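Yeah, one chain of the complex is gone here, protein chain that is, but the others are all in their spots.
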Amino acid sequence: MSDALTKYREELYCCSRCGTCKYIYQNYSDSCPAGKKFQFETFYPSGRLHIARGLLEGKIEWSERIRDILFSCPTCASCTVNCQSRHHILIVDIIEALRAEAVSKGFGPLPNQKAFAESIEKEHNPYKEQHDHRLDWKKGIESEVPQKDKASILFFVGCTSSYRQKDLAQATVKLLNKLGVDYTVSEEEWCCGSPLIRTGQLDLVKGLIEHNLELIKRTGANTVITSCAGCYRTLKLDYPHYAQKLEGVEILHITEFLQKMIKERKLKLKRLDAKITYHDPCHLGRHAGIYEAPRAVIQAIPGVSLIEMARNKQNAWCCGAGGGVKAGFKDWAVEISNDRIKEAEETACDILVSACPFCKTNLQDAISASNSKLRLMDIVNLLNDLI
Amino acid sequence: MLQQAEERAVITEKLKEIVGKEWVSDHPEELLVYSYDMTENPAHQPDFVVMPKTVEEISAIVKLANENKIPIVPFVTGSNVGGLTIPLKGGIIVDLKRMDKIIRFDQDDMYVIAEPGVTFGHINKFLKDTQFRYCYPNAPPFTSIMANALLGGLNNLSLKYGNMAEIINGIEAVLPTGEIVKIGSCACWDEHWWGRSSMPDLIGLFVNWQGMTGIVTKIGLQVWPNHPFRDWKFVLSNDFDSTYHFVKKLANCEIMNDILLLSTETVKMVLGVPIGQAVWLEGEPRWATVLDFAANTQKEFNAKLEIVEDAFKEVKKVDTKAAICSVTAAEKMYGPRVGDFKRLPFTIGGMLEYGGHTWVGTYMTSNPKIVSKGVDKAFEVIGKHKFEKCLYTRMMKGGHYWAFRFLLRFSKETPEETERMQKLTKELFESLFELGAMPYKTPAWAADFIIKRCDPQYVELMHKIKKTLDPNGIFNPGRWGND
Partner (left out) sequence: MELFQGPTDIFGIAIYHSLNKKMSEDEKYRDFIKSLKESIVIDLDYYPLMIKLTGGAPEVTRTIENPTVIVKLNTQDFLNILDSKASIMGLFLRGKMKFKKGFFKLLKVYKLFSNLVKN
C-alpha cells in the first residue's frame, strides 16, 4: 500500500458504516449521486472507505470492480458535510488517494479519463484540442484583451472557458475591462491539473503546477482570478500540496472579486426583474467554502429575487460532471444533472445561474436532454449583460 | 458458501434474470463489505448480494434459494447492533434498500405503511410538515424503521408504548417458501391496517425472529400526534437509588414521553470526548437523566412541570448536589450537539467514529434492587476489561420493564481490540442474564447461551415453528439453534 494511503490508515478505521454519509443530515434528501444510482453499500462513501480497509488488510485485491466503484464518485464532497464522524473532512481526499493508488496499480482510470490525461500531456488541455488554439477565445475581441506581460491581477482562463465556453472567457474579459481592473491574461496557460488530480493521474500534475506557478510569478500578479470553480479549487487548495506556496498571491474566484467590487461600490448594475436560482458548484461551495459571495453578487442586481433550491449551499446536489464522471459515465452525468434541473424548475425561476463552466456544460446537457425550457447562465455572463 | 464456481455462476445468472443484472453482485468487494458490520461479531461472507425492487422479485429469489438450498439473509442498513445481518452460513444477502416507499399514511388511525428500506430519516422527513411524529431511538437516521420494529428496538416513546415491536399494526411478508402473506387487519382489507386484533396474532412469528421466518415487505407502524408544548430537562445527580426512584415515580405518573438515565461517561461520549477518556472523574456528577415531556396546553405543561419539579425535590433531599436544568442551559454549556435529543434522529458522532460500536442491550425487570445490582455488576465487569462505562437506560411502558444497555465503542484497527471487546460482551451479557436481563437484537453467540438455559419446551416449539415455516432451513441459519 502506498504512502498516500497508509497516511489515511487511522481515518479508514474511523468509519463504522453508520450510513449518515448517505443522505443530507437531518434533512434526508439524497446527497450521494453514486449511492443513489448504484445503491450497493460499496458505492457509498463509507463503502469506499471499507474497500480501502479491505485492500489494506489484504482481504481483497485491486480489480476492475474496485475501479468502477472508485471512479463513479463525482467527488462532490457531500459526504464530508454530512458525515458526523471525526474523519469526515478527509473522505474526498481519501477517495482521490485511492484513485491515485488504483492508477499506479493499473486499475484506473476509466478509458475516457485516461484519454484526457493523454491530451493534457500532449496539448496541455483535456479536450483533445490543440494547444495552439487555446487563445482562440480571443477572436473578435482581440483589442479588448490586455497584452501586458505584467499586471497586479492575472485572469486564469482555464481549459473549459478556453475551449468549450469561450463566451465565458470573453464575458470575463469584458467585465474586468468595464471595472477598469489592471489585469492580464497569459498566453502560456496550461491546464490547472484538476482533471488529473481528481482521477488519480498524478504523474503530470507537478509539471503542470510548476509551469502555471512560474507564469503567475512572471506576471508579477499578486492576485489570480478565475471564473472556473474547478481551477479555483485546484489553484487555491491543491497547488500548495504539490509545490511551494506562492507567497503573496491571492487566489480569487470571480464571484469573490465581484463581491469585493460591490462592497467598494465599483459595480453599478442595470435593473433586472427576474427570479434567479443559484447552483452551488461543488468545487466552489463544499470544497472551498464559498457560498455567500455568488449570492451577494446576484442579490446586488436591482430587481432580482434570489430563490434557493431545496438543496442549496453545503447541501447542494452535484451537477454530476465532477470527479471525472462526465468523461467516465457520460449518460449518468446527465442523469445526475437532470435531478438538479428538476429542482431548479421547482423554484419557478426565470434563470438558473451557476459559477462554473463545467457545471454549466453538464447542466445545459441535461436541459437539452430533457427538453427543459429553463434558461441557464453563468454569473459572469449575467453580470456582463447588466453593467 | 457455495464451493463450485460454476454453481455460483449459474445462480448469479438466475438472480440477474429475476432482478436485472445491475442489481446482483458476486464481486469480492461487495461480498467483503456485506460480510461484517460495526460490531465485534466475526465476519462471514455471503455468496451473492441482490437488491430486489418488488415483492414478486423477492418471492422469486426465495423460491430459487429453496430449490438450491442457499441461505438467505435480509438486509437493509446492517446497523443493528447484534451482527444479525452477517450471513453465518453464507448465501444470498437480500439488500432491501431499493424498497423505500412510504406507501400510505392513515391520519385517522395514525399509522404508516412502509417498505423495508424506509429509514428513520425518511419517516422524519415525511412527517415533518404534518401534525404527527414517529418515535426514534438514538440511532443514526439511516436505520430501517421496519428492522428496528421487528427486532423490538427502543425509542423515545418507549416509556409510553414499549419497544417498537409493540407498535406494529400489520405486515406483509414473503414466507421462506415464497408465498406472500398479510397479517393483521390488512389480511382482510388492504385499506385497513389499523391493528392486530382480533384474529390469532401471527405477527409474533416475525418479531425477534431476526429474519429467520421470511422477509417482511410491508409494515404498518403507529405514529402519534405532535403536542405543541414540549420540553426537555436534564438532571445531574450522584446517588443512583434516589435517581432511579425519581425515574420510576415519574414513569408511573404517566406524564412523560421519555426518560433516559445515563452515566456521565455516556454524556462525555456524546460530547465527543475521545475514546478511552470518557471516564467518570472523582467529584463529578455520576448520573445524567434526560426528561422529555409534552402537553396540549400551557396549563397541562405547567402541571407536568410541577410534578417533575416536586419529584426532583425528593431527589434533592437525599442527594443535595443534584441539579436540574433545561436543555437550553445545556446547549449554552455544551453547544447545540447536546440538544440533538430534540432533533431525533441524529448521529452520535462520538459513539460511532472509532469504527467499532456494540452493546450489551437488554430488557429486564424494573425492580430497583435488581437494577442497582445490575449497574454495580456491569460497572465491575466493564472496568475489569478496561472499557468505558457508558450506561444508557430507559424506563419502558410506564415502568413495566427497564431497558438496560451499555454503549461500547472500540477501534477495529487491530484484531486484539475486537477480541477484547468480544470477551467483555460475553462476560457482561452472562452477568446480566443471571440477574434476569434479556438481550434484544440478540447476537448468535448470546442466543446459543440462552437456549441452553431457558425452558426446553420453548426451544422445541421455536424449532418446530421454524421447521414448519422454513423446511429447508435457509433463512438466516445459524441462529437460536436453527442450523
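Just so it is clear, A and B label the chains in written order, and each chain counts residues from 1 on its own.
Criterion: a contact is a pair of C-beta atoms (placed from the backbone, for glycine too) under 8 Å apart; a residue touches a chain by one contact, two chains touch by 3 or more.
Just so you know, these numbers come straight off a predicted model, no measurement behind them.
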So which of B:Val55, B:Cys253 or B:Val273 would be touching the chain we can't see?
-> B:Val273
Identify the residue among B:Ala9, B:Ala303 or B:Cys325 that touches the chain left out of the display.
-> B:Cys325
Looking at A:Glu10, A:Asp30 or A:Asp350, which makes contact with the chain not pictured?
-> A:Glu10
Among the options B:Pro71, B:Pro285 or B:Gly399, the absent chain makes contact with B:Pro285
Among A:Arg67, A:His87 or A:Lys326, the residue in touch with the chain that has been omitted | A:His87
Taking the full complex into account, what residues of subunit B touch the chain not shown?
-> 236, 264, 267-268, 271-274, 277-279, 281-285, 320-321, 323-326, 328-329, 332-335
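Note that only the chains that are shown with their structure count from here on.
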Calculate how many whole Å lie between the centre of subunit A and the centre of subunit B, each centre taken as the average of the chain's C-alpha atoms.
-> 41
Of all residues in subunit B, which touch subunit A in the complex?
-> 22-23, 25, 27-30, 32-34, 37-38, 49, 51, 77-79, 95, 97-98, 119, 121-122, 124-125, 140-143, 272, 343, 346-349, 352-357, 411-413
Complex contact set, residues of subunit A against subunit B = 9-10, 13-20, 22-23, 25-29, 38-42, 47, 50-51, 54, 59-61, 63, 65-66, 69, 84-87
